[in-house]
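Excluded from the complex is one protein chain; the other protein chains are retained at their positions.
Now for subunit A:
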């Protein structure tokens, strides 16, 4: 009686699933009218973007450009270009940080307060936990360079979107990527079974894609249920990951949270897809800022399967009116 009543406690949403081909992408001239770009463009303000990629591909993708607030010659300033972290430091901070660097500026014009420049290639093989140089950098970041900073960032090859920045400074909200590495999970089959496509089987497509959507959502949630070694009692949870192998896999999640416009998000997706290895999978999602009372978020989630660089599986979650 009660149990079968339709849910009245939330505004229901619908999920539209598309499996398609996006063709060749030219990042200079992005298509606007075709899927998935048109779907992305139909979103309002974007609140959060989650990018999931296999851990082993993370270091190669980190071509992200970051710029902290500040001036090269006055404050402590940081830039990150193609994985190279450059820090412009005041003398006092440089001495406390205990890092190796070079004096900055023209000889003879350094005055009484010389400034220092420290460079680290974060993608070099020595940049791992346990290595001396890296640990020292981590120590310096924790103990000395620990003031909150404002960051600007952009993907490689892109000039920073001035419209976006205007909005950011006006509202004083900073969008910076947050990286969560080594999310433990199992290898799930991410390719669409060819039989579904060959037969155009919509019922099976709904089943398979619902399970995949749930799994990707759990990865984004960083749920312990997807880990290969999760041996939680069935009394707590009976969740089963979609078919695949039991082999462990590590996923890296990069999250941008704040207030973004869809043009910027579209460019980010295009850059990510073109720079990411075509052999590997990636998942990209963009969630709208909810402005309605029920707190329902429209969302778009995209999966590019491994070894099929031009194909995509897309879920569009839309509030029903």
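What we mean here is this: a residue touches a chain if its C-beta (ideal position, glycine included) is under 8 Å from a C-beta of that chain, and two chains touch if they have at least 3 such contacts; residues count from 1.
By our rule, contacts and distances are computed from a predicted model.
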Which of "Ribonucleases P/MRP subunit Pop8-like domain-containing protein", "5'-3' exoribonuclease", "Geranylgeranyl transferase type-2 subunit alpha" or "Large ribosomal subunit protein mL44" matches, in UniProt, the chain that is not displayed:
"Ribonucleases P/MRP subunit Pop8-like domain-containing protein"
Among A:216, A:251 or A:273, choose the residue that contacts the chain missing from this document, as touch is defined above.
A:216
Looking beyond the chains shown, say which of A:13, A:55 or A:184 touches the absent one.
A:13
Contacts of subunit A with the missing chain: which residues?
2-10, 12-24, 31, 34-35, 47-48, 50, 173, 187, 189, 191, 193-198, 200, 202, 205-206, 209-210, 213-214, 216-218, 220-225, 232, 235-239, 244-245, 257-259, 285-287, 289-290, 295-299, 301, 308, 310-311, 315, 317
